[in-house]
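Note that one protein chain of the assembly has been removed; the remaining protein chains are unaltered in position.
Chain naming follows the written order as A, B and C, and within any one chain the residues start at number 1.
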Amino acid sequence: MTREIGYLEALNEALLAEMARDESIVLIGENIRGGFRPEAMGIEEAFGANRIIDMPISEAAMTGIATGQALAGGRPVVHFQVSSLIFPAFDQLVNQAAKLPLMLGGQGHIAATYLVMGCGASGGRAGQHSDSPHAYLVHAGIKSVAPATPGDAKGLLISALREPDPVAVFVPAVAGAIRGPVEAAADPIPLGQGVVRRAGGDVTIVAVGQMVADALDVAEALAGEGIEALVWDPRSLLPLDRDGLAAAVAATGRVVLFDDTARTCGIAAELAATIAERCHGSLKAPLRRVTRADVTLPYSAPLEAEVLPGRGHLEAAVREVVAWVPGSSSVPG
Amino acid sequence: MTREIGYLEALNEALLAEMARDESIVLIGENIRGGFRPEAMGIEEAFGANRIIDMPISEAAMTGIATGQALAGGRPVVHFQVSSLIFPAFDQLVNQAAKLPLMLGGQGHIAATYLVMGCGASGGRAGQHSDSPHAYLVHAGIKSVAPATPGDAKGLLISALREPDPVAVFVPAVAGAIRGPVEAAADPIPLGQGVVRRAGGDVTIVAVGQMVADALDVAEALAGEGIEALVWDPRSLLPLDRDGLAAAVAATGRVVLFDDTARTCGIAAELAATIAERCHGSLKAPLRRVTRADVTLPYSAPLEAEVLPGRGHLEAAVREVVAWVPGSSSVPG
Amino acid sequence: MIEDGNLDPTSGVALYRRMLRLRRFEERVVELLDANEIAAHAHEYVGQEAVAVGVSASLRADDVVTSTHRGHGHVLAKGADMAAMFAELMGRESGCNRGRGGSMHIADLSAGIYGANGIVGAGAPIACGAARRFRDSGQDRVAVPFFGDGAMNQGVLLESLNVAAIWRLPVVFVCENNLYAITSPISEMAAGELYERAAGFGLASEAVDGMDVLAVREAAERLIERARRGEGAGFLECRTYRFSGHFTAERGRDFGYRTAAEIEDWRRRDPLDVQARRLDGEEAWGTADRAAISAEVAAEVEAAVAQARAAPWPEPATARDHMYARTYPGLPAGPRG
Partner (left out) sequence: MIEDGNLDPTSGVALYRRMLRLRRFEERVVELLDANEIAAHAHEYVGQEAVAVGVSASLRADDVVTSTHRGHGHVLAKGADMAAMFAELMGRESGCNRGRGGSMHIADLSAGIYGANGIVGAGAPIACGAARRFRDSGQDRVAVPFFGDGAMNQGVLLESLNVAAIWRLPVVFVCENNLYAITSPISEMAAGELYERAAGFGLASEAVDGMDVLAVREAAERLIERARRGEGAGFLECRTYRFSGHFTAERGRDFGYRTAAEIEDWRRRDPLDVQARRLDGEEAWGTADRAAISAEVAAEVEAAVAQARAAPWPEPATARDHMYARTYPGLPAGPRG
């Protein structure tokens, strides 16, 4: 049965369903009990106080605790209430959880899920509450997914909760406003499988996470002018569906990457590098990145709009790529 | 006067010279006094105990302290004795030092230098003491340099110590074994200027940090077979000399990126993305990345050699790129 | 400088007046938020005014504070310009941070305010660094990090307690124990007394009634002057309460973590009333004085709002300014390169 529900509700459904199925799953976070977080509703009532743990404001310890729980046979879900809170926990994520499995030589594994809430901007949350920290964890080798829709949120979280390794689930700050069709008894969506969100023959837009919705809007607008954009959503950032990416690029030979992580060494950089390696023969124009600017997010609304990857930036980049003929300028913008 | 000295000695010379010139410079680190660290020799004797501060094992506090010193008019140099120790300090680096200047709206600036010691492998230091964390800080918008030679180490550190912003200086773990010519009264080397280390017309190798020496060796070896490689060293990762990079690539039309940061979203990814954007017309073959594998460094020597970017990997990639003709396989390796 | 109207700045009436400024400022912020003139949320300082005012009364203009997500009170009490604060919250170019910071990053370096901070505990080492710099450069300035009970469990703050103690820094940590970190009661989040935990790090440590501005000022003064003299860092736990929810978004919702009776009990200890009652008993001031102060403050607030409203927005073309003090070609990159 498919219903139209919210993104956070979809995460909640995934948690409730998997916690019923696997009693080793425990949710740990700050202010996670008591109904403050839509994604954590009903867990205490259904599974008791040992399955939902309220932490002091100690993100590093919280993350290390999850590693210890996992080594001892538990399956923790670590809830970061704001995306920038992975930074105080960074050593425990990068030096410990990500590295331990190999360092242990396979003696054990770490089945931990990191729910990274509040990714990206949502209007005036300013410099420390608007991060898109995906690339940091991907670079550290932590499996990562960036679901764009409620249905993907549910299906990918279910997969994360069955994965024997650490997996980060990046949840947009605007999730509270996203609704969409979700199966009541949803299947897991495998990691590493991208999806074509819209077909088109003129240009490929690769859009990450909450950028997908904007990409589809821009694609519709451009269709009115006869530019048909294929929109491809990787869904999973590590593993990345490299074959799917190459196919999406080959389908049009022109590509714009649309991503809210900071430009330099961000997710779009890795997508671009992969395309450069694999699609040399099929590219008819230089690829373009539309990303967050390499700056701290300023608070004031007119400034925020300038540095976030917006529909206007995307549209301009698409037009540039579509119009590109040999001899055009090679410098983006 | 040019002498042949060691890399760490060159850093020490830069510190001594700049500390004499600018009395707001203070070195802060763990076990930094008492002659344990070659790069910190003679500082206490020359400038007194207030200019070289021994910290407890509190990297996060150390980094925040530096931010406070900087805001109060000091110029701290933060010494991380091992590269992975930036991770416990990550929040203070990324959420605070990198973000504060913009968030303050220009009220103040943060003139702090981060000496990130022990970057990369040096034989058996295993998973937590062999990191190349450059991309994390570059992605965070922290200006970054990766000097390959003692001369560059001195010149770039001098520049870092005169920059009004946070700058990370990445020092190789093998620095103790690197010697080279250094000017006694060295000039600063500006940020954002790469350098051609070797001329060649067949293929361009872009080599980062301690990879430069290996790249030059491989280039010499290949020259014996008639393959002339241009070796380009960006020296500064943020700002990146994008024009220099494009020119180095255009000179041969074939490029291999040689970098010890983890592959996905690493420094080579950004170089590749930049090339893909700017050099579409000049590339005769797909670019190739030779990087650290996306794994924790295993301890055992034969395993270490497999996952680090080695001369063998570079040589193979160069041969592949040189031999590439349209229709060759597009998948690297 | 702190605004005391025509009052003797050392008087109890001036303390009352300062608290009232904080209260009225914050109430106005909430109205502006509801009118969409301020973006996102604000963490109301209402109820805790005695702490910011009592501590700031013991600080010199050139002393330094670091603050928190709940920072308006600290910033205003330490001497930021009210109109510039409103302008900041409204995202204007004339704001303290030129509209770049907003509520959680509001700062005024010229007034010794190193900033509110969106990361719990993160201001503590920054204050320690400033203090270290003051001492090393022969200045007798003091640094005060403000933070909440919840921050006492954050690693970097605990590290900072140790550093301040061993270096005998001119720092006084001011912990506003308002009993909750969002929904989490301190009784479940920490064992034992917070000021005793600080004492365990070797700090001179006290707890004080944080609803009584005089008590706060006296304790703060003692610790601050001690620290200034180089006799060691201090820790002051101020027991206080927030009358509002964690932040504006909590209004109209009840997460059940506090009872109405508890809130009522604490409201009876409203720091403004506590001080007013004291003044009623000790000083010659009447209803007329109180009304006059109230009118003065109201007028100041309205003038500040008007000034902020009239201020220009930042130019979009300057959106990447201030990321660096020195830029380079292509740095910082924009959304398209």
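We take it that contacts are C-beta pairs under 8 Å (C-beta built on N, C-alpha and C of every residue); 3 or more make two chains touch, one makes a residue touch a chain.
Everything quoted here is computed from the prediction, not taken from an experiment.
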Touching the missing chain are A, B, C
Which one, C:Gln48, C:Thr66, C:Ser94 or C:Asn153, makes contact with the chain that was left out? C:Asn153
Which one touches the absent chain: A:Arg3, A:Arg242 or A:Arg311? A:Arg242
Looking at the full complex, which residue from A:Leu27, A:Ile65 or A:Val203 touches the chain that isn't shown here? A:Ile65
Listed in rising order, the chain B residues that touch the chain left out are 30-31, 33-36, 54, 56-58, 60-61, 84-85, 87-88, 122-129, 263-264, 288-296, 298-310, 313, 316-317, 331-333
In the full complex, which residues of chain C touch the absent chain? 153-156, 158-159, 162, 165-166, 188-192, 196-203
Which parts of chain A face the unshown chain closely enough to count as touching? 26, 50, 53, 55-56, 58, 60-74, 76, 91-92, 95-96, 100-109, 111, 141, 143, 163-165, 191-192, 238-240, 242-243, 277
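Definition applied: only the chains that are shown with their structure count from here on.
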Closest chain to global C-alpha mean, per-chain Cα centroids: A
Farthest CA centroid from chain A: chain C
How many Å are there between the centre of chain A and the centre of chain B, using C-alpha atoms for each centre? 29
If you average the CA atoms of chain B and of chain C, how far apart do the two points sit, in angstrom? 40
Interface hub residues of chain B, defined as touching at least two other chains: 60, 91, 95, 101-103, 141, 238, 240, 277
Could you pull out the residues of chain C that touch at least 2 other chains? 95, 97, 99-101, 105, 117-119, 155-156, 323, 331-332, 337
